[in-house]
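Complex shown without one protein chain; remaining protein chains in place.
Moving on to subunit A:
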Amino acid sequence: MTENHELRVSKIQNGTVIDHVAGGQALNVLAILGIDGTSGETVSVGMNVPSDRLGRKDIVKVEGRELSQSEVDVLSLIAPAASINIVRDYEVVEKNRVVRPDVVSGIISCPNTNCITNADEPIEARFTVLSDGVRCEYCDSIVREDEVAANLTVN
């Protein structure tokens, strides 16, 4: 990211910068983090910023919050190239690439309306993570990477 591009989104004092999110996914990142603007958090978003690695990328900067591992797990499904930068006192103190988990549960709903996970049963949807999507461990439906965001339960 060049200095010029960085200026598009202001620096934060403490919090998390989620960088290298595929262009157009920033709003889904906010949805995963449960940020809808009502809780008072300061959030900066850059969308479709030029990127050497991705062509176009989104950046999300969240003031005053460090992400949990489960939040990072979900982010990895829609932004597998993302990096998570922890910022303290304006300095990046930790920089990690997301790692896709083997299984995710409770955060994606199965798009198969006839799947038992969509019935009124005491279970939550659980998915095996594939290289290019996820697979329902109950009905076997495959949700491709570009379809994951549309099936987030946090939406």
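In the analysis below, contacts are C-beta pairs under 8 Å (C-beta built on N, C-alpha and C of every residue); 3 or more make two chains touch, one makes a residue touch a chain; residues count from 1.
Convention: contacts and distances are computed from a predicted model.
Trainee: The chain that is not shown, which UniProt protein name from "Acetyl-CoA C-acetyltransferase", "Aspartate carbamoyltransferase", "Tetrahydromethanopterin S-methyltransferase subunit D" or "glycerol-3-phosphate dehydrogenase" does it carry?
Mentor: Not shown, but named in UniProt as "Aspartate carbamoyltransferase".
Trainee: Looking at A:115, A:129 or A:152, which residue reaches the missing chain?
Mentor: Considering all chains, including the one not shown, the answer is A:115.
Trainee: In the complete complex, the non-displayed chain touches which residues of subunit A?
Mentor: Residues of subunit A in touch with the missing chain: 110, 112, 114-117, 119-123, 135-142.
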